[in-house]
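In what follows, a single structure is set out as structure tokens and then discussed.
Note that this complex is displayed minus one protein chain, with the remaining chains in position.
Now for subunit A:
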Amino acid sequence: MPDMRFAPPNPLRIADRASGLNAVSVRGYNERLVLSLLLQSKDITRLEIGERTGLSAQTVSVIVRSLEQEGLIAKGEAQRGRVGPPTVPLSLNPEGAYSVGISVGHRQVEVVLVDFVGSIRSHAVLPFSAAAQDTNHPQFMSAIAKAIAGLPRHLHSRIAGIGLALPGDEVELELTPKAARERFDALQEEVEREIGYPVYVQNDITAAAGGESMFGVARHLSDYLFFYLGARLHSRLVLNHQIYNTTGAVSFDVGILRLEQEIIKQGRQTSELWERGADWPSFGEAEIAWQRELVGQMKSSIAALKQFVPIASVVLSSYAPQAVCRAICRELEQAMPGISAIAGNIERSPKAVGAAGLPFSSRFMVE
């Protein structure tokens, strides 16, 4: 029996010297732990990583070195404190990995390319073509291909995958063009086959909540109630960083569709409502009445939930302008003392950005 100490070495994770992401399909738990921690906090030292993960200094050293070689994390400038040795902060390297996120709404499809820290590198909106009934129209595939082509060639190996956020809400699905549901089911396979990257699928509201937890205002929140203001109002409960995803969750008709109806009653144009990244003009009385109704619904959702879990934080995510979301949060806070309501800061496409987070979380993070 040979002394197993001197069997051929079995490195924990020596980085592949080729450029691009390591081919290892399953990353070690400890490595994911370190990456997840870095996603939550920028500029932390190896000592802090050790303290917060319980890993030994030597294990942290090995993991940090291989992640650095792989280009997933980067060292900052050494900081000289007044006492003690200089400390070297570590952060995720934004250029370390990229991902494509797609969200399919009832009116349009959004495609984003984000970097490793969730910054949007490119963004495209495609109207849903009612003419293309039987196929996911070629425009859709070309939008994904275009997002990828926008990235310099040598970075293509750094694309972690494609995330797809699909609607699950019965009412919103009814609004989508005919036979869309069947087409959605085939999307994962079609995109994987035609574009050639792994595709990860999630419910769109859950994806949006995941986006805020990963890249947005909820990074430091372990428990919160998540609201998504889209055509309707949706919610998800997040406890201990875990998003509860239930099929058949109810949504409420107090969303942007409702506002649209109010505005139409006044005989005004509503196209601005569905634009991305544009400010809304003031819609006057209609908007005030809608906001009151919306906040009322949020209040009763929170009140109902409070019977079971103490909830102190609420996050409101939407593609609607930030100013609108902040006004809603202010009104909610006034109506419910003790509740802190925060407007999400993933503007434009929270669902698509959240979808882009899926390949990162399945390939690099712990649950």
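We adopt the following convention: a contact is a pair of C-beta atoms (placed from the backbone, for glycine too) under 8 Å apart; a residue touches a chain by one contact, two chains touch by 3 or more; residues count from 1.
Note that in this section contacts and distances are computed from a predicted model.
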Problem - Complex member absent from the view - protein name from UniProt, among "Membrane protein", "YeeE/YedE family protein", "ABC-type quaternary amine transporter" or "Hydrolase" - result: "Hydrolase"
Practice task
Based on the whole complex, identify which of A:Ser61, A:Gln108 or A:Ser122 touches the chain you can't see.
Solution key: A:Ser61
Problem - Interface residues of subunit A (partner: the chain not displayed) - result: 5-6, 9-14, 17, 45-48, 50-51, 56-62, 65-66, 78, 85-88
